[in-house]
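Apart from one protein chain that is not included, each protein chain of the complex appears where it belongs.
Chains here go by letter, A, B and C, matching the order in which they are written, and residues are numbered from 1 within each.
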């Protein structure tokens, strides 16, 4: 049994992580950290049938932890990670703090100086299907954002296999509102979300940099991505519709076959036959990604749709998938 | 008072049309046609406080009608239109039957021979803001589809004003399910729509031809459009996100100003300042179109988002707007 | 044209009131009052195509008003009403300030001293169908709450006609969240409302007193009501299911006939045949009440279900219906 602790259990990500960890066959939940100590987490989440109380981070608790999951806001997460890392512990960080490789990019994108730049080089970007070797020995995993997970899994095969150029990518993503967390804001009121859809942060969402960095690191090609996220009236689920310029005339079937072959053997990624499209409901509650592949014969645009549960493959599920690799467990342990 | 009749009142489009017509100051509803005669429409729609009964189409009823609105399926609509046209009456057809100019295109797109090709030349495509002059004297109006309305109003200013090329247009549209009508299908069950989103008819939806034809006719430029519709869990509303390749480096503000100037004076089209995005809820229940304009400085892609109520500006509201022009009424009569 | 002003336009009630008034044939909207002056209301509500700006209440504006609608929180509303009343103007108050007849009850129920008890006697409780005579000459109308409207219209015929006792009434009401207004609270977040239902303020909701008072005043019988409101995941609509103990064995058909006869001729109340049940969607966007009547033969309980749009018949629509009577207009003017 691996001794697991979690910091930040009150958000959607922390809640979903607890749900997964509490069913995981090889995990013992040791410490739940919060600024407010002494809360019975079972009172917050009635399904969590445990008497465990929240506590502050202490040297003793760090010592008693094999791996900590951080579900904290960016800039708050990095200093906590540093405490565990310097004690020789392993960290899966679900915030954005260690996703970008360069402190300058972090400053640019998040508008603040990086709190612990010395650990940036150490971090492995936890897009599991593309980083297994590095994850095995990783001490620090930067768990990907929800949009980057959906978009990258749709984009990378085409770029790596040379089906499409990296320089003309458009990603039009639609997300349920849990992606925005539990904060009290006017835009998240039922009355403003229900029967409503809108684009936001058009072409200036923070996840663009993360996606472009990973396309470059994995494929060696410099991408240009136009990224437009939308909020749609559902709680969970992302569907990303990605438009790529093909290098040559390509047929639906061929493109679907390239994708199918690329992800053959993956437990959590499935590629539908050409002509079929995935729906977000098919993946809710699972760590799955499902891809639909089509080519527009008149424009030579390759269209890949990608659906995930933003809280699972887009956050806590992928975090546990990464932990499974770090500790040599079956990659699907606790996730089926 | 203009004497108005309606054929096909049981679908969403017919229902919304009745709602608008029953409040219209210059309209007298004369006949409601249905195969099943003798139905009290007020029993179907409790808000319709009228004793009017459905009836079959008769020479007498045709004679007693100034303009008929057809809310019928394609191929069923054209023969009914022909009856009224040959009696010298005016017709606003909300089906697809007279939207495409060529019978060959119709065959291609709809898979059947056109029932009345001789009237195709007569039909005016009722995208009001672009066809006012022709609408004044039109005897037959082909009312645009819901997706084409949202997409064309977003695309045309850029193409006409030379901001963007016509050959690299991507339209990613998201629609509530009322667009699919009231038919009994598995895909429209609450359990399959709620908390679910998916793409459908990717790059092969029938509305693509209609959009491309109108771009060409209005701008003189041959377009290539990639069109991907999605179903999202709401009843009403379309948001179309359109991606266009700019011809030169263009700034947000400039593009928004071009659009603002283009639609200046339009009662039903508004352009938001650069940086702001419209939401579908803002137009539900109205005949309005709202546009958000942005440019991605890194990719030089112009991004226009367009929201409409698919049943009003996307169908019955625009139909009444067109009727207002045909009869010389204030264009907004009954629509405010 | 009656000169109408409105105080409090930013809540759901104020918004819906503006929508109705802006279509009303005999109304001229003169002043929109707000603490924050100079707001263009058309910026808040895009459908409101008017250049009118908010302003503070002034003697000049009061002088320029025939009737003012108050969409203000309780305790804030009464002092504003007093200003208009003392200037001889007419007032329709949508708050709870003048609904209870006794200042002591107000203190009990709302926990604060009544701000202007001297006007309590003057106020006419605006449950239109039961108060038409008094409304004609009313200077001050206390517009009923949304729950009381739905419950009273279901309860009163049985009590007045002696079908059921007044002392064993249970009202189980289910409401969409717009009833709770636009306030920023955790309970109104999309994530906490969607796919969720709960009871609240069980047997201690403020509307109980208002309902009991009106049953007594209208029927002369002292009622005992158990009232349990629930929040269900919709934006608009209330369904109240009312359980009454019949005095004798009564059949479905008979009970439905008594109700049907009671409301015969009412434009906004319809009684379905026994065996049929109304649905909230049938009244959304209308000022209608629809009633379903059934009797449980084994328990001799009369079950009446009542559906309304909480923002229209439950608030702004009934307010306009009352104004129509006050000024001698057709009762349905602006409401069809």
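One rule holds for everything that comes next: a residue touches a chain if its C-beta (ideal position, glycine included) is under 8 Å from a C-beta of that chain, and two chains touch if they have at least 3 such contacts.
As the structure is a computational prediction, the values presented were derived from the model and not from experiment.
Residue C:232 is the one among C:61, C:82 or C:232 that touches the chain not shown.
Considering the full assembly, B:177 is the residue among B:177, B:239, B:312 or B:326 that touches the omitted chain. Only one residue from C:22, C:102, C:139 or C:277 touches the chain missing from this view: C:277. Considering the whole complex, the residue from A:79, A:285 or A:328 that touches the absent chain is A:285. Contact residues of chain A toward the unshown chain are 22-23, 46-47, 49, 195, 267, 270, 282-283, 285-286, 288, 290, 336. Although one chain is not shown, part of chain C still touches it, namely residues 168, 170, 172, 174, 176, 192, 194-200, 202-203, 224-226, 228, 230, 232-237, 239, 241, 243, 277-281, 284, 292, 294-299, 301, 303, 305, 307.
Taking the whole complex into account, chain B touches the unshown chain at residues 12, 177-178, 182, 184-186, 188-195, 233-235.
Criterion: only the chains that are shown with their structure count from here on.
At the interface between chain A and chain B, two copies of one sequence, more than half of the residue numbers in use are shared by both copies.
Note on chain placement: the centre of chain A and the centre of chain C lie 48 Å apart, centres being C-alpha means.
Each of residues 192, 194-195, 233-235 in chain A touches at least two other chains.
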